[in-house]
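In this view, the complex is presented without one of its protein chains, the others remaining in place.
Every chain is named by a letter (A and B) in the order it is written, and numbering of its residues begins at 1.
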Amino acid sequence: MSSIDFINENVNWKNITPGGEIYEGGTADEFCTGDWRVDVPEFLAEKCKQCLLCTPVCPDAAIPVKDGKRLDFDFKHCKGCGICAKACPFGAIVMKKEEK
Amino acid sequence: MANFKEIMSRPERLTGGHRMCAGCGGTIAARNVLKALKPEDKAVIANATGCLEVSTFMYPYTAWKDSYIHNAFENAGATLSGAETAYNVLKKKGKINSTYKFIAFGGDGGTYDIGFQSLSGAMERNHDLVYVCYDNGAYMNTGIQRSSATPHFADTTTTPVGSVSTGKPQNRKDLAEIIASHHVPYVGQTTFIGNFSDLHSKAEKAIYTKGATFLNIMAPCPRGWRYATEDIMHVCKMAVETCYWPLFEVIDGKWVLNYKPKTKLPVEEFLKPQGRFKHLFKKGNEDLIAQFQKEVDERWEQLLRFCEE
Partner (left out) sequence: MAIRERLSGNEAVANAMRQINPDVMAAFPITPSTEIPQYFSAYVANGKVDTAFVPVESEHSAMSACIGSEASGARTLTATSSCGLALMWEELYIAASCRLPIALACVNRALSGPININCDHSDSMGARDTGWIQIYAENNQEAYDNFVQAYRISEHKDVRLPIMICQDGFITSHAVENITLLEDKEVKDFVGEFNPKEYLLNEDHSMAIGPYDTPAFYMEHKRQQAQAMMNAKKVILEVAADFEKLSCRKYGLFEEYKLDDAETAIVIIGSAAGTSKDAVDALRAQGKKVGLLKIRVFRPFPAEEIAQALKGCKAIAIMDRCESFNSQGGPLGAEVRAALYEAGATPKTVNYVYGIGGRDVRVENIEEVYKALDEIVAAGKVEEPYRYLSLRD
């Protein structure tokens, strides 16, 4: 069982993990930061040359790369900072207002 | 070194879902350093208190895929020294089979200032670890107070520009040079440029060189530096092209310059996009920019001498 399945604001002091330890990596992956966005990137796949220059600049690991090719954005984590759009030499990422 | 596409195809070791600000440079630094780890190797990460720590391990959410320890603000160097020592002993006793690498992350507050002694000790004892400073030039976590990494004249909350103040009155110290004077096997200074090959290759060297190594990564903070968040790559590029933040490494005591601009740009190109230097462009403050330029020039000339360029 993952720690985040039972550690929430209802967990009592007897069942909380000692010292605040977590016995697995990457539990933050389950946390949504996508709703922080004001602007949202749009990935124009047809313009993308797969140079991957957009991928190291992302602070939120929100541009998944598989076998040397980028996929669409991970909108659960993308905060809409816009760095990737500026890094793209081919205009394959455009920033738009997030529609809520 | 693996090629760029291979590096970017490696599994993420710093996941999304952390609470760092949108566009944070510190996170870009940490994530890309971890990209240099071979996927088959395990790691123990130590983190000084700071933005990165409070935002990446907020109970029960850790953004770190690897084992991670936060102890306090001033002791990432010593904490990781202990972990690395434990590894050597347990490995010798046959209790551990895997290869572990040891990486500390600290901001300039936890590295240049309050954690300086602990870092110096870890370097001098030459533990087999990497200390990575993500240098954003102020105490950002507590709200943009000056540090010894803050550049001259920067407007911070403890060196505010006022009717009788032009920002931080002192210059910044060169930590990479100080750590190089510990005679550790590897020191690298880098930032975010192009496809990050400079950063990735330095991170790989730092991680896979035996002994204590140090990386100083300029990692802009959009809030503290007051530039448009999406412009981080431009700000980094200007830092390098003006020679404010040169890219170099010190390998077994030998200084190597990694990039020399064909035309060294005036320092205004670095200063102008940043709100913390806005006051320098007011009429009557031309001499302050000249002074800044002079300091950059002097340090650049010194670096060229070190590198025998």
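As a convention for this text, contacts are C-beta pairs under 8 Å (C-beta built on N, C-alpha and C of every residue); 3 or more make two chains touch, one makes a residue touch a chain.
Since this is a predicted model, take the numbers as computed values, not measurements.
The chain that is not drawn here is touched, among residues B:7, B:37 or B:80, by B:80. Screening B:31, B:70 or B:223 for touch with the missing chain picks out B:70. When the missing chain is restored to the complex, the residue among B:93, B:210, B:262 or B:283 that touches it is B:93. One chain is missing from the display, and on chain A it is touched by residues 7, 9, 11-14, 16, 18-26. Although one chain is hidden here, its contacts on chain B can still be listed: residues 42, 44, 46, 53-55, 57-60, 62, 64-72, 74-75, 77-90, 92-93, 95-98, 100, 117-118, 120-121, 124-125.
Just so we're on the same page, only the chains that are shown with their structure count from here on.
The geometric centre of chain A is 23 Å away from that of chain B, both derived from CA atoms.
Remark: chain B residues 4-6, 8-9, 12, 14-25, 27-28, 31-32, 35, 56-68, 192, 194-196, 199-200, 229-234 touch chain A in the complex. Across the complex, chain B is touched by residues 3-4, 7, 17, 20, 22, 25-33, 36-37, 51-53, 55-62, 65-68, 74, 76-83, 85-87, 95 of chain A.
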